[in-house]
Every structure is written in structure tokens, then in C-alpha cells.
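Apart from one protein chain that is not included, each protein chain of the complex appears where it belongs.
Entry: subunit A
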Amino acid sequence: MASLSLKQKLRLIKSDTGGDSMNIMPEKGEVVPKSNISSEKKMAGVKRIKNTFLREKQLWLICIPIILWVLLFAYYPMYGLIMAFIDYEPGRAILDSDWVGFKHFIEFFQSPDFWMVLRNTLVISGLGIVFGFPAPILLALLLHELKYTRFKKFVQTVSYLPHFMSWVVVASIVFVTLGNEGVFNQFLMSIGIIDRPVSFLGEGKYFWGVITGADIWKGIGWSSIIYLSAIAGVDSQLYEAGKMDGLGRFGLIWHVIIPGIRPTIVILMILGISGILNAGFEQQLLIGNVQTREYWEVFDTYSYRYGIQLGNYSYATAVGLFKSIIGLILLVGANKFCKKFFDTSVY
């Protein structure tokens, strides 16, 4: 657009808005004041929005409850972010509280736990991205390759089940399996690999592996649905063409399916990276314990324990806001990166 002349730009606007009745083109030699041009551009923009709205009014009507929901539950509560900059006490009016600026942020950055919390959050999320993100893609590809439909449906259903279990149930399964007297320890002892139980749940060095494994197990089936539907959307003619070109099953996956579902993968990757600081909450509190705390305390558990439980809402908001800002930066960054290198983005 930068290389277009003003006349060309206005012409484009005119054609965009379908404004036959508009006659904003200056005559040859006529001098058009800058303010006039900008107000005319504004009017054209408003008109375009109005036309778009009228054209899509049914869709907008359907969306009204959702928009209201978003405004009410996602945007309206955001005024509470101000709590991060004041000394708020539950029960006191926000406007009656003292303005303290970045005090709570500084307290958090200077707390003995800051680096530990940041490290745990990044590591647990990073492991989730590295191992947890490709896992459902792999499962979807494997499921797609199954030819026996009944078996395929059975495996799919079984793989969804953990998603519907609460973390309390998953934590008990983890305890039964990996506890000091759990099935896994007993198995290792019975085959002579170890002579005394390994404290998988009591030693911090195992925690990241355990939590990543539990996260993958719980979410792999459910997350694979979107990839299965993306695979189903790949044009069947491409398979036939691939086969004609001599591709085997792996070749078809590599050259047909993965390129076909790449936009879905990229979009979900961007969203995954933006939520990198959402490293979990219930699972940490349920599977973690005092011995492993140095490996499981993440932003959400930290702000819950020190903010909500102690009634220090300002501190909790500061921690939460810090997390959100990092998440937003990551979202924008990942989006730009993917736009540049994969030509796909969320906006």
C-alpha cells in the first residue's frame, strides 16, 4: 500500500465499500486538505463496518450471548487488575486502598521463591510443549492408520477416558503406580533391578517426569480429536496422487498428511506457547508434596498459596498479571514467528 498514490488508495476504499454513490475523487488540479481526507477515510471505514454488520447481522445476533459472556466474565473482571498496584484487603473498596505502584511485583521478584517458581513453570511447560504437544499428533496419525474400524473406535474411546477423570483420581492412580510400595517399584524389585523402593514421588528429580507423563496420559486422547478431524479434511485425491507417485504409508504421512494438517498444528502450537506459563495447578497440589515442592511450585500454585489463602489478593494479582504479560508477549512473538516462517497465524 505504501507505494500507492493517494488517488489509488481512495479508489481502493471506494471499491472496498462498494460506494458508488460516493464521490470523493478530487478533480484534476483540485487541492484536497489533509483533514478532509482523513475524515472521509473515517467515514468510509464506518460505512464499511456498517455494511459488513448488516450483511452478517444474523451471525452477530447469534453471537450476542457469547459476546455478553465474554464482556461480563472476561473483560469486566479485568478492572480487578488494579489490585496489583494497590494495597487491597478483601472486603475493602478498591478505591479506598492505598496506591503502592510496583511494590507487590518487587516483593515477588525479591522473594526467595521467584527464580524457583519461574524455573519450574518454564520447565514443566517446556516439557509439555516438547513431549506433550507432539504426542496427540502422533496418536492421531497412528489412529488414522488403523484399518479395522471397531478396534480404532475402541482405542479412541479408551484414550479419551483419562480426560474425564478428575486430577484427584489421576493422582491416586499415580500414587498406586509410582508410590514407594506402588506397582512399578514392586515390579522393578521383583525383576531385581532395584533392591529397595525408589521414591519417585518423594524425590524432586523425578517430579518433572512424573507430572509430564501424567499430563500426557490425561490429555493425549482428547487432544488428538482436533488432529483426527484435520486429517479427515485432507483431500483424498492427494492420497491417491501420492500412491500413484509411489509413496508408502510413511511417505503419505510425511508428504501428504502432515503438510495437510500443518495449519492446525501451527495454530495450536502458537496457542500452546502463549499458555506456556499455565503449567498446571491441581496436579501440582495433588501429586506434589513438601519434599518435592522445589520442583512443583509454579506461578498458579504460588499465587494461590500466598495470595488467595493468605488473603493477600494484591500479591496474587501481581503474580497473575506478571504471568499474563509474559504469556501475551509469547503469543505475539510466536504468532509473528509462525506468520513469517509458516505463513499461518491466529490473527
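Details
The rule is short, and it goes like this: a residue touches a chain if its C-beta (ideal position, glycine included) is under 8 Å from a C-beta of that chain, and two chains touch if they have at least 3 such contacts; residues count from 1.
We adopt the following convention: contacts and distances are computed from a predicted model.
Selecting from "ATP synthase subunit a", "MaoC-like domain-containing protein", "Na(+)-translocating NADH-quinone reductase subunit A" or "Sugar ABC transporter substrate-binding protein", the unshown chain of this assembly corresponds to "Sugar ABC transporter substrate-binding protein" (UniProt protein name). Across A:Pro90, A:Gly192 or A:Gly246, the residue that sits in touch with the chain not pictured is A:Pro90. Checked against the full complex, the one of A:Pro77, A:Pro112, A:Gly192 or A:Gly246 touching the unshown chain is A:Pro112.
Interface with the hidden chain, as seen from subunit A, comprises residues 61-62, 64-65, 68, 87, 89-92, 107, 111-113, 179-181, 196-197, 199, 201-202, 289-291, 293-294, 305-306, 308-313, 315.
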